[in-house]
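We show some of the complex, not the whole, and keep each chain where it was.
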Amino acid sequence: MIGKTFDELTVGDTAEFAKTISESDVYSYAGITGDLNPAHVNEAYAEKTFFKTRIAHGMLVGGLISTVIGTQLPGPGTIYMKQSLSFLAPVKIGDTITARVTVLEKLPEKGRIRLKTTCINKEGAVVIDGEALVSPPRPAKA
Amino acid sequence: MIGKTFDELTVGDTAEFAKTISESDVYSYAGITGDLNPAHVNEAYAEKTFFKTRIAHGMLVGGLISTVIGTQLPGPGTIYMKQSLSFLAPVKIGDTITARVTVLEKLPEKGRIRLKTTCINKEGAVVIDGEALVSPPRPAKA
């Protein structure tokens, strides 16, 4: 149960996780964070907004990036240091989102990895763009 | 049900939301995002890590920032454009975290607001530091 170490990672390595964002995801997330902004949980309000319906929390969708980082690339043992997120398009309840993580750069001095992190909808539009900085797991002791 | 408009916001305005992060928060969030990294949901594994116990997902804790932005400052009607996050210290299950949002700068050209966004634990340590860029709600038409 250990992810990829610094030496095992190569620029261009990519991993993905995809999920359909359900109403229960949005509602449970609202409860966990306390973000009951009506744009997320009040359809009567949301109908009158620019987006015409309830949308998922941007940070919920961004959380799928952490899923890829923590379970696949680099995976367990990774220390998550930084994440930047640009919210480019709304995610509606029922949209299927793919989080994609790609190794952009290896920083050998401190053994860190810079990752490109995007979330893409079924139509191929980038809904979240950003970057992460991580410290991948150390090799197991010999 | 409308938040503060550009003209109603002043540099230095601050708002907060605080919550004790429960085990059920971490587990529900793991299910919503699919991030079942053992550091979050496997105590036997976590005991052997640097942190000695299960820790909350950084993006879960960062979501409390969105709660302040979406419900208080600026509040409903805000469009969330960018968020940067530096994960500076772990949050253990049972820690009480305060998310604090402060207006850093008003950008009049496009009517946007730059916010300082931090999450602080009970001992006063900054566990997440970062900035957000938002477009506050438009004034209701006259």
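Per-chain numbering from 1; labels A and B assigned in written order.
Everything that follows uses one rule, which is that contacts are C-beta pairs under 8 Å (C-beta built on N, C-alpha and C of every residue); 3 or more make two chains touch, one makes a residue touch a chain.
For clarity, every value in this text was computed on a predicted model and none was experimentally measured.
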2 chains shown - copies of the sequence in the complete complex: 4
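The definition used in the following text is that only the chains that are shown with their structure count from here on.
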Gap in Å, rounded to a whole number, between the CA centres of chain B and chain A: 15
Residues on chain A engaged by chain B in the complex (per definition of touch): 1, 17, 19, 25, 28-29, 31-40, 45, 49, 57-60, 62-67, 70-71, 76-77, 80-87
